[in-house]
Structure formats: structure tokens, C-alpha cells
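Note that this complex is displayed minus one protein chain, with the remaining chains in position.
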Amino acid sequence: MAKKKETKLDFGSKWDYSAAPESAGHAEIKKEYGLYINGKFVKAEGGKKFASTSPSSEKHIAYFAEASNKDVDKAVKAARKAYNEVWGPMAPKERAKYIFRIARLMQERAREFAVLESIDGGKPIRESRDVDVPIAANHFFYYAGWADKLEYAFPGKTAKPVGVSGQIIPWNFPLLMAAWKIAPALACGNTVVLKPAETTPLTAMKLAELIHDSGLPAGVVNIVTGAGATGAAIVNHPDVDKVAFTGSTGVGKIIQKAIAGTNKTATLELGGKAANIIFDDAPTDQAVEGIINGIFFNQGHVCCAGSRLFVQENVKDIVIKKLKDRLSTLIVGDPMDKNTDVGAINSKEQLATINKYLKIGVEEGAEIYQPNCTLPKKGNWCKPTLFLEASQSHRIVQEEIFGPVLTVQTFRTIDEVIDKANNTPFGLSAGVWTDKGSKIFNLTTKLRAGIVWANTFNKFDPTSPFGGYKESGYGREGGLQGLSAYVKLN
Amino acid sequence: MSRLEVQKTYKIYIGGKFPRTESGRFYPVKLKDGTITNICLGSRKDARNAVVAARNAFEGWSSRAAFNRSQILYRIAEMLEGRKAQFIEELMAVGDSKASATKELEASIDRCVYFAGWCDKYTQLFGSINPVASSHFNFSVQEPTGVVTIIAPESPSLLGLVSSIMPVIAGGNTCVVLASENSPHVAVTFAEVLNSSDVPGGVVNIITGKEDELVEHFSSHMDVNATIYCRNKHLNLIKENASLNVKRVSDWSDKDWYRDGDDPYLLLETQEVKTTWHPIENIAGAKSGY
Partner (left out) sequence: MTNNQLIALKRPIDQVGVEERVARFQTRSIKTEAKIQGLKMALNMIDLTTLEGKDTAGKVRQMCYKAMHPHDALPDLPTVAAVCVYPTHVATAVDALKGSGVKVAAVATAFPSGNSSRKIKLADTKIAVDAGADEVDMVISRGEFLSGNYSFVFDEIAAIKEACGKARLKVILETGELSTLDNVRHASDIAMLAGADFIKTSTGKISPAATMPVTLTMLEAIRDFYYETGKMVGMKPAGGISKSKLALHNLVMVKETLGDAWLSNEWFRFGASSLANDVLMQLAKQAEGRYQGLDYFSKD
């Protein structure tokens, strides 16, 4: 056969998009934020505070109070009091209306929240505007309606609230995770002490302001800022009945151990290393888009990211060619620009972790590929990265990188790919791409993961339960099944 | 000359076979009539072998049709009913009255029937089709969590054993069970029932021995997905060990098995929820209606 001419598309600069920055003018940022405890914004004990910095511009954003054990204790006491006196006894349909009101307020102020989320966390405005904020508002709207219908959710049982819920959320979806945790807790009649991540406290405190504006009774939701020590204070507080945590598997295990000697219940939403499997009969272009969304959405700071690509060997060349071309069209840079596809890495620490894995991957002999894109001088950035010729024994394949880094492996048969996909301690999500229905259902039943996306990836909805198998945690958030974590059944 | 009775050797049940403990150890259990029976003193290696057997059996058992699992669980009830006299005798031998032994046996049979009926219904009741806002079909369904270790109640020895096993295997899990220490005979006989009622080898593995010795391995084994604890001594240790690989832990220590055992929510405790998404094509602007 004659050697084919190498065909290459040119994604050059013939028609570059001009800067299209989202206006930040209407989003007000205070110089300093206190703790939201018992319906009031208060300073931390001893006035301790920490700063939050923009990961893209490196500019100082605001100071946030650093909650001590005493502050957490106050917050838990306020939550307990509100639970006993107000929120617990309240008629469920009245509870519902408060939660509906929060949803509406968030919809009204959606753009402001989106702007702040991008400034504080580094994610592209397109995502905070189109994904994080609307789904967060929808979560409140969805769960609001459950408040007075719980007897239908648990046939044969009576559902009672658990009590005071201590909630610790990560930095990758700051507002959305707050909504995932607070909305079902409130709907089931619990009160809340929530701690946002120390690198992304801004929208949580904005949410506190919004909740305050909504007229929610004092103490029903308390939001305290701080780092690991503050989180530990919540987990270990004797009057917390339930712990809800989203974060790394490492910290999840520490929490599980910490509450072992108590009656606390927990839901843990931990790490993942999802397989995204492309068969030769897949709709190729949509699959390539799914790969891109799977790993580069939110800079790959996604626990359910499709970070392990498995391509059937007979279509490897074309899939990788398309993938490389698609990488060339990704715009990396200013999160506030409406055309940005990949924003800033959330923190210097996370960037160091990602860079460590890039080094490991190269040392392990995987073939690194990065598109030719220019990165801003200031801020934390990482080029979208492929590791070709990766193998199951590579650390970059086994460990969660939590960045825009995709490993590419090939497979020949279905049995082989199921085996490889399940060969991990994680079990959060998986992706399957094939045009054949019976093959999809074969795979979706055999993949040991809590969410399986077939011919799609990284889709989220308030009605759709989310959570993992194995070391990806336990309990579900979202949907009917997401109520279970916040009720006691009699 | 009167005939010499043939006595039974009580062995453990792993992978559908009845080996002696690999440790060669035993512990004596004295019956009401003074007879001493030698019971296998199961070791950590027995537990390990049992987990391997349970893991090997998992794929086959979990992918059986729910209707098939239902029939097999019903078959267990049939076999129990047929061996009624033996079980009552064994329960009486360790001190039960005839009335209480009969009551326990009958409740155990009924428990099997109860969960046999759930096999092909719980996903209908607790699964869901989720009306997502995008053009996707989205459904959630329960799936077994995997290999489950069970520290069965000390008493009632038979009903507790049956009640802790049934919800686990009805839902497609496989399990390794530690039997009652002081009344293990019925557990071994129950294993014989399982072995003759089409339950594939490895789905249920029963070990006799001491909780103090085995609880560590039941809860720290990295290939075990969940642990059910039905006694009241080691819950905290189990929960701590569970954090090694994020095991699910169920505390069934305060169950009154006559009253609390008929409950599908027990079955849900060893279930995962899997949610599947798929696009729905909408030609010419017709939107999906799910």
C-alpha cells in the first residue's frame, strides 16, 4: 500500500477571538468576611483570619475568618438550638418554602455568583455561568419540594431528621457542593454547619448572605471558614449527628476512622479514576468531545473526571489524531474571558501536585503530548496533557491526579477493558462509547462505579444520584436516593 | 447388642466445600447431655480463604437473574423445612426448649421465604427513573456492594444467622459469616442445607471460631466491601478498620430478629446505587418525555 500523505489541519491565528471579559462590576466583594453563626456575621475568636487569592491573577481577594474549635462549638450549638426549637418542629411545607426561596434568590443573583466563583476558584466563567450556579440553584429547587413528601420516599417507614449535620466541602465546585449538601439536609429537617475549602470560601460566604436575606431562621445554616483544623473540629464535635464530606480519599478515611467510636453517620464522596472507554463502533467525533469534557472540564479538578482513556486498538490512530486536533482548539487562560475553555489551576499546591505527576509520567516512559498554547505569565496554569502509551502499572494511571491530565491506554476485547476499568480501588464513575445498545448495557452493569455515562460524560442533575463504589466513598447525593443520608428511618 | 451411633464431625464451609480449619485447631462445646463436640477453631487463613471464595463467586451470583436468586432462596426454605427435626434437635442439644427451638426454626424458614420474595422486587421499589433536565435517559438501580463479612449474632444462633445472611445474598452479594460461638452446630448444618439447595459454592461461607480472634481480619481485609456486625463488643474496632478501604459498616447489634428481620431496608444496606445516563435522540425538535 502506498504511504498516505500526512494530513494536518492548521488551527492557527487567521481569525483569533478578541478578548471577551465578563464584567465583574456588579459583583461586590467585601474586604473581610466573618463567620455566619446563628444568623449573624461574626469575627472568629481572637480575630484570626486568612486571605484568599485569585489563582489566575494572583491578586488578593478578601480576608476570611479562621474558625477555631470555640467558633465551631458556637456554630454547632446554634444549629442544635435551631434544630430543637425552630427547624425540627416546623411544618414540612413551611420548610419547603424557605428552600424554594433560597433557590429563587440564587437564580436572581446567578451572574454575580458565577463571576465570584471564577475569580476565587479559577474556573472558566462559561462553566460557572452554565453549570455550577444553575445546577446549584436547581438543587435547592429540587429538594425544596421533597420536604413535605418524605413519607412517599421511604415506603413502610417514618423518616425523621438526623439532627445537626456537619458538612465539609472541597474547592473544585465550591457553590455547587454547598448546595448538594445543604439542600437535602434542610429538606429533611436537619440543621447545618458547613465549612467551605480554604482556597475557595468566597461564594460560600455569599451564599451565607443570600441565606440571611432569605429570612431563614437563625442557626439553621451556619457557615464557618477555615482549613483542616476547622474541619476536624466539626467532625469531632460531640454534638454533630452526621458528617457529610466531599474531598480526597485520604481525608475521607481519616474522617471514617475519627468517627468510628461515635454514633455519627457519614456520607463520603471521595476520589476517582474513571475509565472512559471508546469502542470502534462509537460515534467518534462525539466520543472525542466526551473525552475532552471528561478530563478538561474544570481543569480536571473533578472527582468523576474521565482520567483513564481506553481506546479500542483498531481505532486508536484516528481517535488520538482527533484528540490532538481538538486539544489545539482549547483556549487556556483568563477564567473571566467568556471564550476560555480551561482556566487556572486552583492553587499553587495543586499545581505542584500535577507537575509532580507530569514528571512521574515522563519518567515512567509514557509519551507526553501537550498542545502548543501560550499560558499567561501570572497565575497557576497547566497545559491540557495527554499521556500516550500508558499502561495499567503506571502510577499516572493508578493515582488520582486531579488535573487536566489524561492517560491513554488501548484494549482489544470487551473482557479486557472491563477488567482493566475495574482494576482500581476507586469506583466513582465510568464512560462507555458505542453505538450498540446491548454492548452498552453489558458494560454499564459490569463496571463497578456509581455513575456510568454512556455516549455522554460529566453530566449532572439534581434528580440524578451521585456517589461511588469502593474507595470512592459511600452514600449518594442528589435525587431520591440522596435523601437517605439525612433521615433516620423508624 | 445396641448399635453405636455415628456422630457428626462439624466442619467449616468454604467455597462449597467442607474442609477442616487449616489451622487444625478446635474448641470444645459441651452439649446439654454432657457430650463434648469439637468445633473448628477458624483461623485468619480460613477467613482469607473464605474471602477468596466469596470474591470468586461474586460475579456469577450477582449476575444471576433476580428471579433465579429468588428461586434458590426459596429452595433454602424448602430444604430447611425438610430438615426441621434435625435443626430442632440441634437447638435443643445446646439447651433450647422444644417450643423455643421450633419457634426459631419456623421463623428462620419464614425469613428465607421473605427475602426470596424480595430478590426480584427491591430494585423496582427503590430504583428510579430520574427526570433530568437534559435530553438524557437516566435511571438509578441498586447493585450488590460485593463481598460482605458478617459477624452473626451469638443468639438466636439459627435465626440470627439466617436473618443476617438472607438480605445480603438476596441482593446478589457473597459473604463470609462467623457463626455463633457457643451454638455453632446449626450453622454447620445450615451450610449443608445451602450446599444442597443450588446456592453456588462460595456465595455463603461459614466459619466457626472466636470473635476476638477473627474480628480483626473480617474488618481489615482489603478485598471485603462491607461488614455487618450483630454483636456488641467490637463495633468501634470494626468501624476503625473499615476506614482502611472505606468499607460500609452495618451495626445490627440491637436487632430483635423475631421482630426486626422482615425489612427490605436491611437488604439496601449492602447495595450500591448505580446511575446510568444515555442521550435521547430528538429528531425534528421533538423533545424527550422522561
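By written order: A and B. Residues from 1 in each chain.
Throughout what follows, contacts are C-beta pairs under 8 Å (C-beta built on N, C-alpha and C of every residue); 3 or more make two chains touch, one makes a residue touch a chain.
Given the structure is predicted, the values throughout are model-derived calculations rather than measurements.
Summary of contacts with the chain left out: across A:107, A:265 or A:284, the touching residue is A:284.
Listed residues A:81, A:338, A:439 or A:488: the one in touch with the omitted chain is A:338. For the chain missing from the display, the contacting residue among A:58, A:85, A:108 or A:130 is A:130, taking the whole complex into account. Interface residues of subunit A facing the missing partner chain: 4-5, 7, 9-20, 126, 130, 281-286, 289-290, 318, 321, 329, 338-339, 435, 455-456. On the side of subunit B, the interface with the absent chain consists of residues 134-136, 279-284, using the contact rule stated above.
To be clear about the criterion, only the chains that are shown with their structure count from here on.
If you average the Cα atoms of subunit A and of subunit B, the two centres end up 36 Å apart.
For subunit A in complex with subunit B, the residues that touch the partner chain are 138, 155-157, 249, 252-254, 256-257, 259-261, 268, 270, 425, 440, 444-445, 448-456, 459, 461, 463-467, 469-474, 476, 479-481, 489. Here subunit B touches subunit A in the complex through residues 63, 125-126, 128, 130-134, 136, 138, 140, 143, 145-146, 225, 236-237, 239-240, 242-246, 248, 264-265, 272-279, going by the rule given at the top.
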